[in-house]
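All protein chains but one are shown at their positions in the complex.
Now for chain A:
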Amino acid sequence: MSIEVSNLTKKYGDFYALDDVNVSLPTGQLTALLGPSGGGKSTLLRIIAGLDTADHGNVSIEGVDATKLPPQKRNVGFVFQHYAVFKHMTVAKNVAFGLEIRKTPKAEVKRRVGELLELVHLSQFADRMPSQLSGGQRQRMALARALAVEPTVLLLDEPFGALDAKVRKELRDWLRRLHDEVHVTTVFVTHDQEEAMEVADEIVVINQGRVEQVGSPDQLYDEPANDFVMGFLGEVTRLGPVRLRPHDVEVAVTPGHAGAFPGTVTRALRVGFEVRLQVELDPEFGSSDPVSVVLSRSHARSLDIELGSKVWLTAAIGAVTVPAMVAV
């Protein structure tokens, strides 16, 4: 295991940012720390990097106890949400910073910087100032800068959070490909479940300072450990005694299915290729909130569903369900 975190606790006043967190992050993989804002994931990453200190607990990196080491002795690369570029240095100088601190010979620095700029596709911008780069380019430069020192682990704190949606998507794919090329153990923080599912080999879900679940994207999606994980990884709706994904609700326009819940379509919204329905269950089936259902457009058309249609809902066979929490 590359990063071993044990019994980590961090308090700000009465607020537990991290509450006795234990987690192992495997070598050579791309791991996402996923969770809502303020859940403690950034704090965990910063403590691993040594930029924050924990109140209790230990961090070890590649078998070395790093709990008391200052950040410059941990050999981690850190990429910040807002890039943290050195504004007064050229792109090449930014990338060279870590190497120059390490007193690397000039020729070697030049060669490495050339290679890294090639890797992040910024070769033609070597002599520009960071202010002349776009957000995406700045973040790629920050990445090259972090990789220059050949870190044991690469830590990224919401690396694409400040970028617009399109660039974010491009960089996300690019990060995945980059990781497949350089294989450095990488941990990134995100609150975007789609980002985590697409990019990561493994996801650690963190909420309210605690680890809710650790697993591959498929495991998390198919076997959520609890209500929170299920809700955070995708849309969830309630059908009778269980909670499940809206696309796992089967819709029939005739009665006769065992245990089906009858109801009426109260809203129908078409978004691109899918149709989202809100179904009000008949009063004897109790639940106050309408059930959300997602169908493909062609399926909806074949069933001839429109506003006010009478439908019967069942959970699809093999659907992921968790027992619904008791309504308050």
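Quick notes
Everything that follows uses one rule, which is that contacts are C-beta pairs under 8 Å (C-beta built on N, C-alpha and C of every residue); 3 or more make two chains touch, one makes a residue touch a chain; residues count from 1.
Assume contacts and distances are computed from a predicted model.
The complex includes a chain that is not drawn, and of the options "Multisubunit sodium/proton antiporter, MrpE subunit", "Nitric oxide reductase subunit B", "ATP synthase F(0) sector subunit c" or "Sulfate ABC transporter permease" the UniProt name matching it is "Sulfate ABC transporter permease". Interface note for the absent chain: among A:3, A:17, A:32 or A:49, the touching residue is A:49.
Touch with the chain omitted from the figure is made, among A:102, A:121 or A:183, by A:102.
Among A:109, A:146, A:196 or A:229, only A:146 touches the chain that is left out of the view. Contact between chain A and the absent chain runs through residues 49-51, 70-72, 74-78, 80, 82-88, 97-98, 101-102, 142, 145-146, 148-149.
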